[in-house]
Structures are given as C-alpha cells and as structure tokens.
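For this depiction, one protein chain was excluded, whereas all remaining protein chains were kept in their positions.
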Amino acid sequence: QNDRPGRIILPMDTRYRCWETFMVVMVAYSAWVYPFEIAFMNATPKGGLFIADSIIDAFFATDIILTFFLAYIDSRTQILVRDRRKIAVRYLSTWFIMDLASTIPFAGLGYLITGRVKAGVSYSLLGMFRLWRLRKVKQFFTRLEKDIRFSYFWIRCARLLFVTFFLVHCAGCLYYLLADRYPHQGKTWIGSVMPNFREDDLGMRYIASIYWSISTMTTVGYGDLHAVNTREMIFNIFYMLCNLGLTAYLIGNMTNLVVEGTRRTMEFRNSIQVASNFVCRNHLPPRLREQILAYMCLRFKAETLNQQHLMDQLPKSICKNICQHLFLPTVKEVYLFKGVSRETLLFLVTNMKAEYLPPREDVIMQNEAPEDVYIIVSGEVEIVYSENETDQVVGGLRTGDIFGEISALSNRPQSFTFRTRTLSQLLRLKQNTLQEVLQTKQADGIVIMKNFLKHQ
Amino acid sequence: QNDRPGRIILPMDTRYRCWETFMVVMVAYSAWVYPFEIAFMNATPKGGLFIADSIIDAFFATDIILTFFLAYIDSRTQILVRDRRKIAVRYLSTWFIMDLASTIPFAGLGYLITGRVKAGVSYSLLGMFRLWRLRKVKQFFTRLEKDIRFSYFWIRCARLLFVTFFLVHCAGCLYYLLADRYPHQGKTWIGSVMPNFREDDLGMRYIASIYWSISTMTTVGYGDLHAVNTREMIFNIFYMLCNLGLTAYLIGNMTNLVVEGTRRTMEFRNSIQVASNFVCRNHLPPRLREQILAYMCLRFKAETLNQQHLMDQLPKSICKNICQHLFLPTVKEVYLFKGVSRETLLFLVTNMKAEYLPPREDVIMQNEAPEDVYIIVSGEVEIVYSENETDQVVGGLRTGDIFGEISALSNRPQSFTFRTRTLSQLLRLKQNTLQEVLQTKQADGIVIMKNFLKHQ
Amino acid sequence: QNDRPGRIILPMDTRYRCWETFMVVMVAYSAWVYPFEIAFMNATPKGGLFIADSIIDAFFATDIILTFFLAYIDSRTQILVRDRRKIAVRYLSTWFIMDLASTIPFAGLGYLITGRVKAGVSYSLLGMFRLWRLRKVKQFFTRLEKDIRFSYFWIRCARLLFVTFFLVHCAGCLYYLLADRYPHQGKTWIGSVMPNFREDDLGMRYIASIYWSISTMTTVGYGDLHAVNTREMIFNIFYMLCNLGLTAYLIGNMTNLVVEGTRRTMEFRNSIQVASNFVCRNHLPPRLREQILAYMCLRFKAETLNQQHLMDQLPKSICKNICQHLFLPTVKEVYLFKGVSRETLLFLVTNMKAEYLPPREDVIMQNEAPEDVYIIVSGEVEIVYSENETDQVVGGLRTGDIFGEISALSNRPQSFTFRTRTLSQLLRLKQNTLQEVLQTKQADGIVIMKNFLKHQ
Partner (left out) sequence: QNDRPGRIILPMDTRYRCWETFMVVMVAYSAWVYPFEIAFMNATPKGGLFIADSIIDAFFATDIILTFFLAYIDSRTQILVRDRRKIAVRYLSTWFIMDLASTIPFAGLGYLITGRVKAGVSYSLLGMFRLWRLRKVKQFFTRLEKDIRFSYFWIRCARLLFVTFFLVHCAGCLYYLLADRYPHQGKTWIGSVMPNFREDDLGMRYIASIYWSISTMTTVGYGDLHAVNTREMIFNIFYMLCNLGLTAYLIGNMTNLVVEGTRRTMEFRNSIQVASNFVCRNHLPPRLREQILAYMCLRFKAETLNQQHLMDQLPKSICKNICQHLFLPTVKEVYLFKGVSRETLLFLVTNMKAEYLPPREDVIMQNEAPEDVYIIVSGEVEIVYSENETDQVVGGLRTGDIFGEISALSNRPQSFTFRTRTLSQLLRLKQNTLQEVLQTKQADGIVIMKNFLKHQ
C-alpha cells in the first residue's frame, strides 16, 4: 500500500479544522470588501486594502494546494481514502477549476500582459468569481449545524444573520453605484436629500446606503430616501421581491426553531395534563396521585434516562454489547447469581429491562402475586411492612441487591412493600425468564437454588 | 441529621411563591424605570422615583438573603436538599456575585467614598447590572409555562408582550438620548418636527419616542419621524435588524401556538372524514353508520376518557396499583367473583381492558360466538332480543353487572344483543383469560362455577 | 316523563340551524353599524338605521326566548336533555344575563324614564354590551370548522377575514372620533390633509379612515395620513401593538393551513422517493419496479381505501359488525363455504384482511409455497401460466371467486400466477386459519372438503 500518512491531512484533524475556520473568516472579509471596493472605490482599492486583498488571495492559493493532500471518505464503502492520486483525481474532476478561477488575480495578470492598469467592467465581472468562495461559508455552517456541541438555534441564527448582512451590504453598495454613475446628480435617491453627495465623507455615504438598504429590507420604508429615477425603480423592484423571499425564509426558519424549542415544554404539559385529568376523574388516592405525577415529571426532567428508545434503533449485536457492559458487573455480584456460568449471565442480562423510578414509588406491593424480580443498579430502596394502614420501614437495599426473588422462587405472595428512596435504576427480570433458566440450564439452576437456600 | 426545617424555605411553599411573584413585579418596574431615568432625567432620579428605587434595592437585598435559606432539589438523586451549608455553597458558586452586583447602589457608594454626587457614564454602565434581574422574569415565565393551571397560549403571549414592550421602551429612550445629546438641536429626528423639543412636556417627548419606536418595530414606518443625522442612522440600522429577529420570533411563536391550538380540531375533522368516507363507500346501513360516527365523536369530545395511552407510559408497578384501585371494588361485587381469593381477583383485574362506549352501541350481538365477557363500571346497558327484524328490550343492566358470561362459560352463541343506553365504561375480559383462571386456580375456579350455576 | 317534544327545539333541527345562521348575519350587521354610529353619527342613528337597529333588537329578544325551548346534550351521559325545566335552569345560570344586557335598548329605556333623548357617554358604554353578541359569530365559526361538509381552509380564512375587517372598521371609526372631537381641527391626522374635513362627504371621511386603518394594519404605512397630536399617537401605539399580534396570528393560521394542505403531497413525494431509490439501488427488474410504484401511487391516490387504520380505532364490537356486513355476503357465496354454519363463516370473516391492489400486480406467483387464500370482493384477476419466460393468460376470475385454495388445501406449490387486471379488493385468509377451522369445527370441515372435492 502506497499511502504515506505523513503527507496526508485528515479532515478531522484539529489543525485542519482551525485552518478551515480561519479560511471562513477570510471569505467573510473578502465577501464584504469586494462590493464595497466596486461601489465606493471605483474597483481600484488602494494602500492597506490592496495589500490585504493580496494576502487573502495567497491564503486561498495555499488552500487549493492543501486540498490535494486532504483525505476523504468514500461514500460507497465508508472508508477513509488516503491515496494521493485518488484525492487529486477527485478534486480535479470536481471543484478545482472554480476554486482556481476565484483565486487568480485577473487585474494583476492583465497588468503583466498588457502593461497597463485598467479598471474596466470586465475585471469587475471576473472578480465575481470571488463570490464562489462563499461556498466555504455554506459548508462551514452546514457542518456546525450537525455538530451537537453547538446550539442549533444560535448556529442557525448566525447563518441567517450572515445571509441578511451580506444581502443588505451588497444592495446598499449597488444602490450607491447606481446613484454615483447616474448623469444627473440631483435626480438620484441620495442626491435629492444630499446635493453634492460625491464630496461627502465616505463613511456617511456608506451608512446612508446601508440605512436605506435595511429600512427597505425590513419593510419599514420611512420614505425619506426613495427611488427617484427609473433605473433606481427597477433596481428597487428586484430588491423588494428578493426581500419578500428572504423575510419569508427568515420567518420560516424562526418558526421552525421556535417549534423545536418549545416542543418539549408542550409535550410535558400535555403529558402532565393527561395524567392530572386521569387522576382527578378517577378520584385516585393522594399517594397514587403523587406517584403518577412524580413519574411523569421524571420522564421529562430526565428524558435522557429513557434508553429503551435508543436501544430499539441499534442493531442487535451492539445492543448485546451495551447490556453486557452496563449490567453484567452488577448482575455478576448479585448473591443469587454467584458462580453461575458467563453464558447464562449473558442470557439473563440481555433479557432484563432497565427502569428509572423517582423517589417514593412502590415497586412491589405487599401481598401481590409474584411476577418480577428487581436488581438495583443505582439508588436506594426501602423495605416497608404495612399493618393496619401504618407503614414501617424494616430495612434498606442498595446497589447490587436483588428483591422480589423470594416470592418469585417460592411462588408465594410478596411479604413486603418495596419502595424507592431516591431516584433509582432497577433491572426488571420476569419470573418466567428466571424459571426458564432454572429448567434449561440445569447446572446453573442448581447453583442458583443453592445460593438462594444458603442466603435464607 | 442537622437540617432544621423551621429555618428552611421550601421552594413550593405558597408564601415563597407569593414573594417570588412580588419580586417579578419589582423587576418589571425596575426594568422600566432604569432606561427612562437615563434618557429623560439625566440618570439622576429625584423625589418619589429615588425613594422607590431605594425601596426596591432593599427588597432585592432581602431576596439575596432568603436564597441562603432556600432548599433545592438535587438533580442526581431527585431529593430535596435542606442542608443550609450545601445550599450556601451552591448559591455562592453560581449566581450570588451577579445578584449582588445588580443590587449594590453604586451611586450611593460612590458618594460615600468620594463625597460627591456624580452622574457619570460609569455609573450608568454599572447600573446596567440591574438588567441581570430580568433573569427572574424569565424564570417566572418558564415556570408558569410548565404549570398546567394556566393556559399556555396566554402565558406565552404575555411573555412575548413583555419582551416587546421592554424592547420598544428601551429603544425609545435610547433614541431620545441620542437626540438630546446631539449638539445641533434642529438636525435630530425629534428636533426636525418639534424645534425646541427640550422645553416640551416630558410626557409628550416620551410618547413621541415610543410612537417612533413602535412604528419602526411593527415596520409601519410612516416616515413622519425619521433618522436625520448619521448617528441616528447607525442606531436605526441596529434597531431594525433587531426588530427583524423579534418579529420573526413573534410570528414563529404565534404559529406554534396556532398549530397547537387547532391540532385537535384538525384531527377531529380528519378522523370523522375518514369514518364518513368509509361509511359512504361501503354503503353501510344507517344503524352502523350512526354507531361509527357516534364513537368517533366520543373519542374527541372526551379524549381524556382514553386512559390506555397513559397506562402504557407508566411503569408496571404503578399500572397495577391503578387497576387495583379503579376496578377491584367493582369486580369484587360481581356475583360471579364473590368469594374468590384476592390474588385471583388481582390477576383478573390487571388483565381487563377498560372501554368507553357512547349511547346506543351494540356491545354483543345476538347469535355471535362467545368471545368476551363485559363488566359494567358505569352507565347502563339494555338487553335486546331481536326476532324478525324487530328489537324488543327485555331487560337492563347497571354498574356491577356482568354480561356475556353465560355464553362464555357454556360456550354457546349469545342469546341476546347487549346495547348501551348511556355513555358506559365497560371492562372487557377475554374468554381465554377466564378459562385460564378456571384451570390454573382450581379452588377459585370451583367458586366461580358454583356462583354461576347458583345464579342461573 | 314530562318532556313534550312538540314544544322543544332540537339543536340539530334544520329550521333552527337556519335561524342561527340568520342571527349570525344580524350580529355581523350590528357589529358593523355600532362603531359607525358612534363615530360618524354622534351615537344617534336616524331614519332607516334607527328602524333597522330596533328590528334587530327584536330578533335578539326572540332568540333569548327560543333558547328556553332548546334541548341540549348532557356532557356526563351524552344523552339529549329535553326537560324544559332543566333547560331553563341551565340557561339562567349561564349566559342569560349577558344575553339580556346586550338586547335591552338602554337609550329607549332612558327616554321612558327621564323623558329626554340624551346621547351621553354612558349610553355609548352600555351599548358596548352589544359586542357580547359576537360570541354567536365565534360559536358559528367553531361549529362550521368541525363540519366536514365545508372546507376547513375557507372557513378558517373567512373567520380571519371577519376578525380583520371588524378590527379595521373599529380602529378607523375610533381614529375618526379622535379627530372629530379634537379642539384644534387642523392639528388632527385628517385635518392636516383635508382642512374643514367636517363639512366633507360622509363616505369620503369613512373611506379615508378605513384607508388609514388598513394601511397601518398591513404595515404599509405610506405616511400620507399620520398621527399629528399626542392623543392620536397614543391611540396609534396601541393599534400598532394590536396589529403586531393580529398579523402574527394571521400568518400563524395561514402557515398551519398551508402545512395541512401540502402534507399529503409531501408524504406522497417522500413515499415515492423512497420506493424509487430502493428500486434503483437494488437494480430491480422493470416488472417489479412497475408493481412497486403502481402500488405506492394507489395508496395515495385512493388513501381512503386503507380502512385498516380506521378499524384499529374502533372498539371490537363495531369492527365485527362491519366485517360481517361487508364481507359475509361475498364469503357466503364462495363455492368452498356453501352450506357452512353461520358461526364458522363469522369466524372466518373476522379473521380476513381486506387488501386493495392496483392493476397488473402479481398476487400469487407460480411455484410459490402455499400460504394464503384470496377471495375477490371487487375487480378482476387473471390466471397466468408461465413457461419459458412467456406468460399465457389461461383464465379470469371475478367477484366471489376464490383462488390459492387448491394449493393451500392440498399443500402443493401454486400451479399458476394470479395477477390483477383492474383495481381489485381481495380478502386474504391465512392457510393456518383455514386449517384451524377444518380441525376444530369438524362438521363444517367436512362440508368444506366436500365442496372442494366436488369442484375439482
């Protein structure tokens, strides 16, 4: 195999991620400065701006070279491809030409060839290739949106804000350009309120443009600055149409985020409402009422506790591994299963259901028929003996203890109520499963019964 | 255990809830008055306002002290922590410093130290710590939203209204501040329509500010009051951008509320539509058509009747308790189960399904094969004998009666149609379950059969 | 029982429905005319308007009397209550007083008592009770929304339009009232563009008010008519805030309707997309591709065909009735089940599944192992014999025919392919169910086997 990993950049490498983020900042600057130069500087930046532009172009050239060393994931086999030749072929056949076109300094090239500095329309148009770089910003936001370390709400807002800013800025610059090039200075949107605006301060002119742009975009439309000649009207028609779409898009996105953001609260309300109605309608006793509401609250306060839904989605082989990892250490230490073969333990573990219970829930009620056996993974459980309506705590159980097994193995009603003291995670094992093990795996069955009898 | 509950405040204590609500009113007042003082009073409130501010600061200081006595729920164990030391450590390590900073009267402190009354920019900025208090309002609304005693729609509207009002008020005050501090009085937004506005009535100036603020916020933008100088334009740009977000957020929330509000009506319509189409397409007889539509209507009119969905979410131990509480008293009194052991009754009860039926539904049809046994929990059922297409009511059943058992135990077709007279809650027991009991619990089986034969 | 149905009005009576609709038209007129009279007529309508108002009041008085005869449905038992006394008690204890207050002609009463015609503020305020009548419009729309004969989209639009119109009308009238009562005629919103507006044509003034009202409401805000004095500014502030809420509410509703309206198209697209992707990825042969896509299209073109989902919601007793009604006549006529007892037929029918298939689907493939038996309820099926890749139609089946039974009863592979010719509804019966019947019901089993052998 001829892939030399030393010369290859991995896409998830932290240093490359930093470089990517830095490039996005460059793109943002470059997207801001380009329309500004066209409109307010006659497309010929001077001094600092010119140097900055050249440096950025150099960075983009570097990025193109780096891409030839960037490993990628093959979509068919889902394997990381590190072969430099495949990487190069893939890049050359996709975005290479556009990346190159957006980086070539056409004006400089033109000067080298023709020997003259010229700021014609053709260079301005060729400069529009630079907007291709915005693709990087899009990719950056798309990646962040899928990264669960960041809030989806704020990433999405930032994305929309960037789009809005960029549109407002472009529209402001273009609108100024229209006024600047119009032959009759007084018959322009800015000239009608600031005669001789061309002599005014650059900042003032820029702010007036942006002010108009944003007051049109947000549909405030004070009317203090408005289109005067036909050319401006045409521009305005397209800008307003475009804004209509953008505003709808912004609202659509916000609605989506709000819906997502309040979904859980709504579900919580509906769920509690149903439970509360149920309790009221049936005049359930306060003790039961508390238990039901506490459980419903727990479900939402700690939704992540509900792991069943996740397990259902995973393939069987992974689920088995998880169960084995999570519950085997606890189950192995339970007195009943000491000395039992690993195979039987694995069978038991994969047939258990994990349940979370809030404090003060009755897990098993006194005098109930035997049905399930519970093992405590975390939390505490009280043993309560009820007589004549008074409850008396006769003991406590902790992690690694088992309860309900006496009743299940001797097939008699439960002698105690078992009640959680704190938030507890319990493993529930059906009596049937236990009995199946006792019958099918005879060696282990004898061990279990010996353990049981010894413990009494 | 060293927790003295007498000295501890419980977060669900009614008196503490009242105090919290009162503090929210204080915060609201404080948030309104602070920008107003800065803009219209040169940051130095006089007379009544000054006294009110001082009183509120005193209340906030009290609240900080109270928080040291406020029990909290530990997120890991879900248990209420009442240990004063843990409470203090938790508070000091989280919000204490910010709470303190928002309460210290910096201006008074400055006067004590420097001996001079000074209304500088630094005090205005330090005063911005007071906006930290708004966190209390947020918490208040978040809590109310989860409280099912209040309508989610109105709580959410109130929250949005509060945010809108606050933003409008702040923007109005700030915009006036800009005009007030501008050197050239005539070249300001307010000065261009009211020359010598500084001499005008305070109320008039405030209303003009709010009028401008809200007409920009709602994007009406009449244009009678508009930005005149560059400074105002810059402020306006940010305000409009901010409004764009707020408007989208308002609409998003309203959409969410409307969707939630009309969900049930839509489901009802879809459900009835499906049933109605089904009936029409298959030319079902009017009697069956009525039954189907009545049942579908009942499902939505009284959605809360559907308790199955809730039961599915609760852990098994709670479900058992509920069934036992709801149905055992009824089942115990059924003639067939008189004298049966409690264990068997519990087994039967947990294997029954509760069903609600609207009036005039056929539960069992004459000549049907035996399948289910029904026990009436509430409502009334008619016994109907059909011959030659005419129905004749031959009897009625009430709460505690059982029907279908003759057919189920003797394994013969039903001799009567059983039809509900009013809205009825029935318990459905499968024939199989009943026969399983007869076979496995022999003592109880004999009791049941004796009861059955005696009753004939 | 003392209910005399002749004297009772049923709420679903067509004549009463007409009366209700007529009353809604009256309310709409009354809600429109009341603010208009206050603003433009100094609260003293003359001539035609006065007579119309009086007639409407008479109608409302009649409606109050009718309500004492109107039966209602009791929410607990779901039974229609026709007892006049209960009806009266219920009405008197709920809305009677408000209904009465909205109908009493206070001005006329005042004239009778004091002997003077007076149009004071107090009468205007008492007149506001009339807006209580709008409750009828709300109820009317709520009822229509639940009526599946009308499109939800248009009912909802009409409701929103009514609310919008009413608000616009009220705001226009109130705004005019403010200008009309302002001491300085020129310093009002209307006076600043139409000096001496009080002498102008009534229609012109009304249209100008509505024009301002709606241009503010839709946030267009041209600015040609705008608030001039502080009083108008305050009114405007509240109106704009109110509009913000209304606009958000309108958009929220529209979004909800659009989502509902396009839901089916989206589901169709997603569904077809998934099927299409699946077919392409797996390079399925064109014949299978066609069958899959045709089936997916059918599911959405004729969603109502899918009756399984509805059946799942209905209680078991109703489902049985439906199956019996729909399929028993067909199954009874199938040659295999001629002479079989009704009980066995019912058992078979309730264990069958109805399936709809588009034209040209293979139901059973030649050489397949026996598994299901199909009965044709509607449509046509071809019998195809394949040899050397060529298909030859050897027969056709129609409503009432059964196929797959030869293979199922003799336990041999299928000898033919069965393919639908048109859209067909088939009943699927599992081989197991059939064999269960043959074994458990021996008499019927012999009949079936005899029928089968005779038919060969």
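So that you can tell them apart, the chains are marked A, B and C in the order they are listed, and the count of residues begins at 1 in each.
Quick note on the criterion: contacts are C-beta pairs under 8 Å (C-beta built on N, C-alpha and C of every residue); 3 or more make two chains touch, one makes a residue touch a chain.
Small disclaimer: the values here were computed from a predicted structure and weren't measured.
Put simply, the hidden chain is in touch with A, B, C once you look at the whole complex. Set against the missing chain, the residues C:Arg15, C:Arg281 or C:Lys454 yield one that touches it, C:Arg281. Considering A:Ser30, A:Ser209, A:Thr255 or A:Thr330, the position touching the chain not shown turns out to be A:Thr255 (whole complex).
The chain not shown here is touched by just one of C:Val363, C:Ala408 or C:Ile448, and that residue is C:Val363. The missing chain, though absent from the display, is touched by one residue of C:Ile272, C:Met311 or C:Ile406; that residue is C:Ile272.
Residue in contact with the omitted chain (choice from A:Met98, A:Leu125, A:Leu202 or A:Ile234): A:Ile234.
By the touch definition given at the top, chain C reaches the unshown chain through residues 157, 164, 203-204, 207-208, 210-211, 214-215, 217-224, 247, 250-251, 253-259, 262, 265-266, 268-269, 271-278, 281-282, 284-285, 288, 291-292, 295-296, 298-299, 355, 357-359, 361-365, 367-369, 372, 379, 413, 422-423, 428. Chain B residues in contact with the hidden partner, per the touch definition given at the top, are 219, 221-223, 251, 255. Residues 76-79, 145-146, 148, 152, 216, 219-223, 226-227, 230, 233-234, 236-237, 240-241, 243-245, 247-249, 251-253, 255-256, 259-260, 304, 307, 309-310, 313-318, 320-322, 325-326, 342-343, 346-347 are the ones on chain A that touch the missing chain.
The rule we apply is simple: only the chains that are shown with their structure count from here on.
Overlaying chain B onto chain C using CA atoms gives a rotation of 90 degrees, to the nearest 5.
Centre-to-centre spacing of chain B and chain C amounts to 27 Å, using the average Cα coordinate of each chain. Averaged C-alpha coordinates give centres for chain A and chain C that are 38 Å from one another. Residues of chain A found to touch two or more other chains are 219, 221-223, 251, 255.
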